[in-house]
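To start, I am sharing the structure in question, which I have written as structure tokens.
With one protein chain removed, the remaining protein chains of the complex are shown where they sit.
Right after this comes subunit A.
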Amino acid sequence: MSLVTVTAGFLPLLDSVLLVLAREKGFAEAEGLDLHLVKETSWANIRDRAALGHFDVAQMLAPMPLASSLGLTPLATPMITPMILGLGNNGITVSAALWQAMRGEGAPDDLAAGPVGAALKRVVDTSPRRLRFGVVHQTSSHNYELRYWMAASGVLPDRDIEIVVLPPPLLPDALGSGGIDGYCVGEPWNSVGVAFKGAHIATVKASIWRASPDKVLGMRADWAEANMEIVAALMRAIHRAALWCADAANHPEIAAIMSAPHYLGQPAEIVARALDGRFDVGAGVIRTVPDHFIPYASAANFPWKSHALWYYSQMVRWGEVAHMPANAATATACFRPDIYRQVLGPLGVPAPIADFKVEGALSTPAAIPASPGQLTLLPDGFFDGRTFDPERLDSYIDSQRLLT
């Protein structure tokens, strides 16, 4: 049987791992696919080449399908995601000098977003110059998380600091040369900053917004429609990759695969630490974050429409899109739990019955209504204790307007 070629674009980040394993461990081939992976240099290229059809699918930032469908980006094309490539994985890393200042203002080195943010606020208030932070793309989870963390800590991003955009692999160098004071990026680029540029990991996505999606399997809506069998085969392969990745016994092998030059090109030890959620946050201090990167547990691959809607609320908050019912509907429609259930249900993969959930409702692991079988979700929600109820989108957006 000849294999069907599927071309996927990715960036050198830990959460390209499910695509990589789908290829390297034969899960894609077992589904009749020759999964061709193309490493890209920028999110802009991922976006454009996915829009033009050079890539059938791509590892995308969770807000990217929304931005493209809402017409915020060049070559605006309706995009969807039927599957999330993992929860978490980002961190916020600061330069040695900034960390020292934050330390002086009482920042703990346990990665807790609240107290670390409060210390940053005090540093920003007395800083003689505007601090500069890097994110990886404008419509990125990183941009919105960094801004959320700062705003909730009393720092107004557009007034008090400066945000610049750089691709992930360039961030540690930019920090090392003093071009930026901090950055928000996925692993391994936080740990690379610590290992080679004397940086310090200040906090992590898992502390800012627990169990939240970061990268997704993105594709053009019309391509998905026309190639549903290929989409389904690829989703099954990624599902098996996620199961395999979730087994800690496989982490050393995964670290070896991912450290290769054509994937991450970084030491296997750093990759292994990111997989295990065990960080050298700086100066040899080791911290464990069990839910740092979740490839499978807690319905990690399920595209909650409420997650799409939260990202939409942040696009509105920072002035990228006007809030109106049609736009909210477009954003919500980009996440496709219906395809997830249709494809993975027959494999016995439990999916939530609901498409939406309230972010911040769970403070302990809890069973939720699912089919087929049982499903337990990990605690979710934001570090500042505010909840996001997708049914009360308007009042959420209004309440945030006061904080910007």
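Going forward, a residue touches a chain if its C-beta (ideal position, glycine included) is under 8 Å from a C-beta of that chain, and two chains touch if they have at least 3 such contacts; residues count from 1.
Just so we're on the same page, contacts and distances are computed from a predicted model.
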item: UniProt protein name of the chain not shown, from "N-acetyl-glucosamine transferase", "Transport permease protein", "Chemotaxis protein CheY" or "Formate hydrogenlyase"; value: "Chemotaxis protein CheY"
item: Absent-chain contact - pick from A:Thr7, A:Ser42 or A:Thr376; value: A:Ser42
item: Among A:Pro65, A:Pro167 or A:Pro303, the residue in touch with the chain that has been omitted; value: A:Pro167
item: Residues belonging to subunit A that touch the chain removed from view; value: 41-45, 48-49, 52, 54, 74-76, 136-138, 164-167, 169-170
